[in-house]
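Every protein chain but one is kept in place in this view of the complex.
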């Protein structure tokens, strides 16, 4: 027992020489103190926030996106801003200032009829973000409601599953195009068209989450306490889903913007008089081949890409942060 | 690919991409330009045009009509063959084939889209509506194998030009009966008598035309093979394909024109396109039927004031609007009249140069000073009757970005010039399909950009839309209109002598424009192209299908440059005037 | 009796990095394992039992590291091993492990036969039919019938107890010198637990294994262990022969642990219970980690970490109560009765 | 098993019936003008009425539906109206299907060949540069508008490698670019999912046991994790293949591929009800077959699953 003996000798000497006798008195016992737990002041949201704030890139992007959104609103009121729909005339020729490359006056240049791309892009970003957020929120609302009924109510399970199979198997393109034809072109049409198919995925996703959660014992506990079903869903399930819902939402925003681009491509987007990233990109698309004009495609594409990447990273960072496993 | 056509050893081939697919080879059914373009090369009718627009014999060797132009008799060639898709001889083309063709077209259950033209024939409309069921009562008769006789509903001096339409094309009745509904669905399911045979027909992929060896006029066919590759993005992709010498013709969208014109390698490759005979105009609506939100009643008051109309007429800067389609030579497409130039003529004098239309043709409607003058007058006259600014509902088809852009230009241009206190133009994005039915026909506009294409070689084809019952802007409801225009048109129609007839029509049209019921704007076509074809070699006709024929065209060594194009055009215009003057003698 | 040491841990410190904070899971532990013995490590949840054995196999989670100390085994210092190649010399080959949860420890998509055979091939150098035969033999050894059919079945076709047997077979197939069983029976029913424990004891004798059991069930310890190490908050606070710890425990935590057994309680009376909660390992622990919950705590317990005091040659305890200066403290009464009863048994 | 399949098919037919009926009814909401095409302007209202009546569009909806189903039962999907007049819908779809299947399978094969190994490597080198590179790729594919980079590929890559810009069935080299474009997205998603499942799988207990028995990391990756991680993908695989078959509309347009994606858009834009209905039938059947195949495939690769027990809803 070599090791032990050595150690014992070392410390025993110390103890006899250096320690006072009073040290060997009994210490007072404090029961209440013993009940105090090791962790205190834990709050889910605070920890989530703290966890999130550790991800510097995500925080940066979040700030960036907020600033971006704020900017799209503020931009028109800044001094020296041009109107997004006004067609500018060349003071010398009196003709439209077409395809002017970016310069001091037109920060992002002008398009083929002499509208200021800088203001169009911000207006477009605002419209597209609005569409994105609206779609995301509506999808979540419907998706959660249906998903909750689907996952929680055993009676509704079969009919909703059938409904899901139906809606999921109607090709999305068909619904999108039909909707766009049947309704008037416009922001609300686009939002409706996208939500009509979009909620399905969300509902299925949330339903799967709810199925995982619904059989947890604490729900049983609530049931034995006589808690009604809707309250169990709202109080016991929803809080657990918030983080995935937020993640989904943050991904749904760029997805909706992307879908808008697609719809515009097949000719069902917003009218050009209403700038959006979709029609800016679609207008710019044909200009790819001409290096001088490519800026008209590049600026909106960059804005779209940056928004998508930002939401993607923020969403994931948030999902990580919202996972209590990652809380210290 | 583009070998010299005169070299007999090499085959000459023309390759291109296209984005609009045809839906059928059944020429008796279709009404779409790109389908005409194909049919014209596969099947032929009675007459053709030469490159200056003079009628010349096609399958008919000769013809004559009675005095009031109601009975027309044609003598057919006897050497024309129907061949199948492999070029095998099937049968001769005979007079009965034309009867069978018309019978098919006028049978409503065949859903022919061109039947409405064929109703010019006696009892045609009655047969279509089912009032007459016996086709022998319809005015067409095969006297013998090579003699064909048409009897018309009314005097129709321009009947020959109508024969350029697919609805008057022949069909082999036996073959048609055999194929039934399948007629025209595949290249095997039609018979050819034209310059080309379809060698390959895969919709949304590729189609290939090869020269028909049994064609009666095969010497004039110089291109051996025509290859169409489908590409939905042709507008984007074609220029690049052209540069790589993978195709011989490509439209160059204006968006990249700068780039081409500024580049030394490319600037000689591109030229303007010829115009077509679609006419574009802004129509002012006298029967507004839209939501109260846009104040239709107020508009109605305003539009009934001539000064108000005139102020709009003179205020519209058509050049600036045209820049959205044609930024380089916008004035080339402008049209001051409804009937385009070079449509018809009287002894070499173009219709648009007839009095009193001449004055209109020669002055640009855009005139700031006049516009403001009329504005003042209108303000004075309408004070207390209408509220200013007058709301002007200007819809556009959301399926067309160019139209949308143009509408924005027009909106701002008008408001800037006339002042926002005078008019308030409101844009409205109409649906992409059903625009006509949803917006224009029900009158849900104050002012609208509209177009119209000709159906035969007579000015009446352009006056029809504005007569009573027309679906454009109901000028008959204008105050003080008194059927003036209608009367003029009726009178013109009753006249058979072209000189008198055309003058009457010119008067009517001048009235329409002078009253500013419409604002003539432009003609269709134009744009830019890089192509190894010479546009002045092809048959010229402002309507019908023969202008789509490749027959007579050859492939150039290198594409025409714009300078070459311009000089060739000048030369052609001169030659045409001569040719027309000659024929009328 | 002087036995041959097979594994020797010296002053081991293991830390984990967790989101910018450091957690000390093992605080300066020294422990020997002798050839052929079975050592039980007991202690409450989170006291560091699993971390300790994982460090022996080089299976610490990625964020954990050995901050100090050595692990001597087979002429190597395992704490210095860095590469996978190093570990493969020991892992499986010489030290094998039976994991806690039989339900999740097997690859659901491979037949159990293949999973055992993988070990056989790797560590016994057998191939083809030999390996197959050996696998069947192992299956029989762990008490599975109808082995040829069972060989081809998938884990989900086995009950929990049987799966645990497979896991044991896999460990035994490695032909190890040391077998580590991390809570091998917590997931099982009492009746099956008894059978598995019996099986393990038999295998240990048959293959002459040195075994480390991790458990918090004192009953299990009593059945299988020769020696016991009691852990609290990352530290070993008492170590000794099984009887010594059971019937002559010295550390107040060991006392508390035994006293709270229901077997020691009298119906209708309060059971002895340990107050409070274990310490936060993120914080530095001063003195005796158990002190805040210890009714016999001395002032010094909050200041200075107690050394190991020797009780017998084989029995040591880390408590200041054993210091000569400390007041004499007797274990709680219930415990004294228990000790007495136990000793009586020893005398039987 | 057979019973299970039969049951699933029976359910699917009901589902298909409802889908078709919904789409059928929706299609009748489209404006009449679409059926007339260019002729709309020149036809008089009476002529239009006759035309539409002949198409059967003036019958009550229920009669139209009944006619449709009667034909369908006889295996007749009807004839195209405005897309390719009078051509049987079945023929049209058949022509396109060949190309779609060719490209669909090709693209899926390519994406599997590239995406799955990429995902595996990313999982293996989690957090290292390869993982980051892969993530970067995924993010870019998702973020940058596809229209932009497809066009760039078509214009520039074709030039650099001297590849044809357009698809030509007789030129094998012309398959390369469209296939690459089609595969870019699936590669990203396969890589992403594979990585995710691999990482999940690597955290499971049985991996710990495998490590404890001295299995090398390589063997763990290849013998244990890869297959297990692939299983959740297996379920979706048929569905994704079928999805690819339905084609990417934009790629088809760009490269002149005569596939079904473009057909769908064209048919709807031209309001060719019969073609749209035919396509819906095909697409929905493909989708449903994909689901069934996915479940069957799962049952084959995963010994734990016995079909027929808890008939899974994905």
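For clarity, chains are labelled A, B, C and D in written order, and residue numbers in each chain start from 1.
Rule of thumb we're sticking to: a residue touches a chain if its C-beta (ideal position, glycine included) is under 8 Å from a C-beta of that chain, and two chains touch if they have at least 3 such contacts.
Note that contacts and distances are computed from a predicted model.
**Student:** Between "Peptide ABC transporter ATP-binding protein", "Spore germination protein", "Probable glycine dehydrogenase (decarboxylating) subunit 1" or "Na+/H+ antiporter subunit B", which matches the UniProt record of the unshown chain?
**Tutor:** Its UniProt record gives the name "Peptide ABC transporter ATP-binding protein".
**Student:** Can you pull out the displayed chains that the omitted chain is in contact with?
**Tutor:** Contacts of the omitted chain with visible chains: A, C.
**Student:** Taking the full complex into account, find the residue in A:94, A:239 or A:291 that is in contact with the omitted chain.
**Tutor:** Touches the omitted chain: A:239.
**Student:** Quick one: say which of C:213, C:246 or C:296 touches the chain that got left out.
**Tutor:** The single option touching the absent chain is C:246.
**Student:** Which listed residue, A:57, A:70, A:141 or A:220, touches the chain dropped from view?
**Tutor:** Going through A:57, A:70, A:141 or A:220 one by one, A:220 is the residue touching the chain not shown.
**Student:** Could you list which residues of subunit A touch the chain missing from the display?
**Tutor:** Against the missing chain, subunit A presents residues 32, 35-40, 42-44, 216-218, 220-228, 231, 235-236, 239-240, 324.
**Student:** For subunit C, which residues touch the unseen chain?
**Tutor:** That gives, for subunit C, the contact residues 44-45, 160, 189-191, 193-195, 197-198, 216-223, 225, 242-243, 246, 256-258, 260-263, 265, 267-268, 270-275, 277-278, 342, 345-346, 348.
Rule of thumb we're sticking to: only the chains that are shown with their structure count from here on.
**Student:** Any chains in contact with both subunit B and subunit D?
**Tutor:** Both-contact set = A.
**Student:** Work out per-chain C-alpha centres and flag the one nearest the whole-protein C-alpha centre.
**Tutor:** D
**Student:** Quick check: how many Å separate the C-alpha centres of subunit A and subunit C?
**Tutor:** Distance between chain centres, rounded to whole Å: 46 Å.
**Student:** How many Å are there between the centre of subunit A and the centre of subunit D, using C-alpha atoms for each centre?
**Tutor:** Distance between chain centres: 26 Å.
**Student:** Between subunit B and subunit C, what is the gap in Å from one C-alpha centre to the other?
**Tutor:** Their C-alpha centroids are separated by 93 Å.
**Student:** So which bits of subunit A are touching at least two other chains?
**Tutor:** Residues 181, 267, 285, 288-289 of subunit A each touch two or more of the other chains.
**Student:** On subunit B, where are the residues touching two or more other chains?
**Tutor:** In subunit B, 236, 240, 431, 433-434 touch at least two other chains.
**Student:** Can you name every chain pair that touches?
**Tutor:** A-B, A-C, A-D, B-D, C-D
**Student:** Going by the contact rule at the top, pick out the subunit D residues touching subunit B in the complex.
**Tutor:** For this pair, the touching residues of subunit D are 30-34, 36-44, 46-47, 50-51, 54-55, 79-80, 82-87, 92, 95-96, 151, 154-155, 164-166, 169, 252-256, 258, 262-263, 266, 269-271.
**Student:** Inside the complex, what are the residues of subunit A that reach subunit D?
**Tutor:** Listed in rising order, the residues are 161-162, 164-166, 168-171, 173-174, 177-178, 181-182, 204, 254, 258, 261-262, 265-267, 281-282, 285, 288-289, 297, 301, 304-306, 308-309, 312.
**Student:** Show me the residue ranges of subunit D that touch subunit C in the complex, using the header's touch definition.
**Tutor:** 204-206, 208-217, 223-224, 227-228, 231, 301-304
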